[in-house]
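Incomplete set of chains, arranged as in the complex.
In this document, chain identifiers A and B correspond to the written order of the chains, with residue numbering beginning at 1 in each.
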Amino acid sequence: MEGLQTLWASTALANFEIGQIVMMLVGGLLLFLAIKKGFEPLLLLPIGFGAVLANIPLAGFTEPGGVLYYIYYVGIETGVFPLLIFMGVGAMTDFGALIANPRMLFLGAAAQFGIFATLFGAIALNLVPGFDFSLKDASAIAIIGGADGPTAIFLASKLAPDLLGAIAVAAYSYMALVPIIQPPIMKALTTPEERKIKMEQLRQVSKKEKILFPLAVLFLTILFLPAATPLVGMFCLGNLMKESGVVDRLSNTAQNELINIVTIFLGLAVGSKLSADQFLTIETLGILGLGAVAFSIGTGTGVLMAKLMSKFSDKPINPLLGAAGVSAVPMAARVVNKVGLEANPHNFLLMHAMGPNVAGVLGSAVAAGILLALVG
Amino acid sequence: MMSVSELLYEAAILMVVGMVVVFIFLTLLIFATKLLSKFAGQEEAPVNNPVQPSNLNAPAPVIAAISAAIHQYKQNNK
C-alpha cells in the first residue's frame, strides 16, 4: 500500500492544488485567445504558456534553478526587458504625423485621464470589502489605461511586482479588445456629422525634424521629468537609431531579432507571475474591471478633448481622432479609420490618427514617470 | 497606514496633479516641435544646432507651473 502511494506521489496528479489547475486553465484561455482569436498573440502566447509552465507541481520552473526564475530575475526585476522592448518599439515608430500636426499631443494628453481617473477608482475600490490597494498598487493598475504593454510591465515591476501578472494580462487583453471597447464610446460621444469631418492633408516632414524630434522629447524629459527618462530615453534611442539613417543595421536588429528574443523571454517571465496565490484573488477581478474602465475613460476624454479643440480651432478636427490618444499603436488608429469610414466612405483618417496614437505612447510614458516620481 | 479617506484624498490630488503635469509637459512639447519645424522644417534649411534647445526662452513660467502643481500635491500630502 505504501509503495503505491510513493508512485502516486511522483506524478503531478497527486500534487495538484486546485489553484494550480485554475491557473493552467487561465493559461489555456490566454493561449486560446492568442491563437484562435488573434488577441495580441506575440505576448499572450508566451504569457499563456509561461502561466501553464509556472503552475506545474514539482517542476520548479519559478524556483531558484528553474528557467523561468532566471528569466524573470534577469529581465523583469532589473527592468531591462521592458526597456529593450520600448527601444525596439521606438525604432518602429514614425513620428511624422505628429510632427506635422503637433497639436495632436493634446489628444495624447487628454487620453491619459484614463490613467489618473483609474488611480482614483482603484483607491475607491478599497471601500468594497476585500480590496486593499495601496497608492503604489493603484498607480500600477491605473497604467493599464495607458494601453502600452512595456510601460505597464516596467511600472508594475517597480511599484507592485505582486500584481505584475494580472496587470500585464489585463493590459495586453484590453489592447486586443480595443476594436470592441472603443467604437461604442466613440459613437456615443459624437454626432454622425462630426464623424464625417475630413482632415486636411498633412505636410511633408523633413528628415532633420524627424532626427531632432526624439532628441527634443528626451531633452524636455530630462529637464522636467527625470523619473520618466528610462522609458522615454530608450524609446528615443530606438527612434533616433531609425531616423538618423546612419545605423540601419542596429535599428533593424533592435526592431527585429532583439525585440523578438526579448518578447519571448518577457512573455514567459510575465506568465511565470501568474501563480494562484497572486492571481486568484479578488484584487485580480478588480484589476480586470478597472482596466476596462481605464480604457473607456481614456477613449472618452480623448474624444471630448478633440471636440473641444475643434471649437477653438480654425480648421475643424474630427473628434474620432481623440480615441487614438490612448495609444495601443496601431490598433486604435485603425479603429478610428474604420469608424470614420462608416460615417463617410471617402474619409481616410488613418494617417491623421497616427499623430495622437504616438502622442499617446509619449503621454503614458510621461504619466508613468509622474507616478514613479510621486508614488515610487 | 492611511485610512481609505486619506488615500482617496491623495488619489484625487494625484489625479489633478498628474493631469496638469501631463498637459503642461505635452504643451511644452508642442511648442518645442513647432520651434523645431520652424528651424528644421525645410529640407533646404541651413544646418542648425542639432540639439535645438527649443524651450530655453521661457523656462521660468514653465517651472513655475509644474512646481505649482507638484507643490499642491506635496502640500496636501503632509
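Just so we're on the same page, a residue touches a chain if its C-beta (ideal position, glycine included) is under 8 Å from a C-beta of that chain, and two chains touch if they have at least 3 such contacts.
Keep in mind the model is a prediction, meaning the values are calculated, not measured.
Undergrad: Can you write the copy numbers for the whole complex as a formula with these labels?
TA: Formula for the entire complex, using the labels shown: A x3, B x3.
Quick note on the criterion: only the chains that are shown with their structure count from here on.
Undergrad: With chain centres taken as the means of their Cα atoms, state the distance from chain A to chain B in Å.
TA: Averaging C-alpha atoms per chain gives centres 22 Å apart.
Undergrad: Touching chain A in the complex: which residues of chain B?
TA: Counting only chain B, the residues touching chain A are 4, 7-8, 10-12, 14-15, 17-19, 21-23, 25-30, 32-34, 36-37, 40-43, 45, 48, 50-55, 59, 62-63, 66, 70, 73.
Undergrad: In the complex formed with chain B, which residues of chain A make contact?
TA: These residues of chain A touch chain B: 98-99, 102-103, 105-106, 108-109, 112-113, 115-117, 119-120, 122-124, 126-127, 134-135, 138-139, 205-209, 211-213, 215-217, 219-220, 223-225, 359, 362-363, 366-367, 370-371, 374-375.
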